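Missing here: one protein chain of the complex. Every other protein chain is in place.
Let's turn to subunit A:
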Amino acid sequence: MAAASCTLRSTPLPAAVGSPAARSLLAASTRPVRANQRCLVVKAQKRELMMWEALREGLDEEMERDPTVCLMGEDVGHYGGSYKVSHGLYKKYGDMRLLDTPICENGFMGMGVGAAMTGLRPIVEGMNMGFLLLAFNQISNNCGMLHYTSGGQFKVPMVIRGPGGVGRQLGAEHSQRLESYFQSIPGVQLVACSTAANSKALLKSAIRSDNPIIFFEHVLLYNVKGEVHGPDYCQCLERAELVREGTDVTIFCYSRMRYVVMQAVAELEKQGYNPEVVDLISLKPFDMETISKSIKKTRKAIIVEECMKTGGIGASLSAVIHESLFNELDHEVLRLSSQDVPTSYAYELEAATIVQPEKVVAAVHKVCGVRVAA
């Protein structure tokens, strides 16, 4: 039973939430209404949710819309999810649709793949994305490759989601960033949400997509508040988000690093810089339209990411930019990534392994030259 076709919103560069452009976008995304009713619709839609609530709302909407959508994972049912994303949903949908699994990641990931092949649309949650290292066999071989090795006979319309990233002193194993490990797997898409709005809208698209989507949430972003869109708004999985339009330098980021970058930007603005900030959203494939347009404009690029430097998303992006946009660049691409170090428990060491706003400011100075504040 395929999900009803949905017009995936391929919007041109969604503007930052809160801007005038975003509000008109919000209006445009709802069902067509008469012109004089538009402002009423916008007011009705304006709702602030925390990211976990936004994800939950998106999940609830999609489960209601399509009875083949189900969630499986550890403690997703009665416990409501370790970060409350499925809080209370089992009461509405029952224990089969919010399946509490035993602790056997490879097993239940494979079970999800088998269910997806035979007609369901499962969402498999990793309690922490790091745990999915145990499911790597199923994710790589079956989730990613099976559509190809079966000659296109079986599709795997799955979403693999969960919290990852560096939290607050959670220790090395709970602070992993698996996006870099998964990026070479053929046949999967990698998406990283960063705001309440895009988390809900992207999750809805991911659930409706016929491809396997690995959907990265961040442990520290679940309480981030923001406006969310209505039940019909789905965000394109392959497009980046323009967070801040600028001219001096393009700063690429994703997930929590968006906030680190914007913190740096607040400081940089005072110093007279005008950076453009692009949230990649789609870690694989890269949105080369947005990326190339931005670089052609600013001629300088900095990548700010939380995954390790070696073999990270930034490594791939940097290679792609140098290869395809070499003559558009005035400076080599700077890559700010986490150090190739297991994340320490101690606060100061942990802080030193990941990118801090000061580093971003320093990188902009390096690339654009130091300026005297106006």
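As a convention for this text, a contact is a pair of C-beta atoms (placed from the backbone, for glycine too) under 8 Å apart; a residue touches a chain by one contact, two chains touch by 3 or more; residues count from 1.
The rule we apply is simple: contacts and distances are computed from a predicted model.
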Checklist entry - Given the options "Centromere protein M", "Trafficking protein particle complex subunit", "Pyruvate dehydrogenase E1 component subunit alpha" or "DNA polymerase delta, subunit 4-domain-containing protein", which would UniProt use as the protein name of the unshown chain? => result "Pyruvate dehydrogenase E1 component subunit alpha"
Next on the checklist: Among A:L146, A:I207 or A:V249, which one touches the chain that has been omitted from the display?
Outcome noted: A:L146
Checklist entry - Out of A:P285, A:P342 or A:G369, which is the one that touches the chain we can't see? => result A:P285
Item to check | Residue in contact with the excluded chain [from A:G58, A:G112 or A:P357] | outcome: A:G112
Checklist outcome for this item: Considering the complete complex, of A:R239, A:R258 or A:R335, the missing chain is touched by A:R239
Next on the checklist: Suppose we count only contacts with the excluded chain; which residues of subunit A make the list?
Outcome noted: 67-68, 70, 94, 96-97, 99, 101-102, 104, 106-120, 137-138, 141-142, 146-157, 186-187, 189, 209-211, 237-239, 282, 284-290, 292, 316, 319-320, 323-324
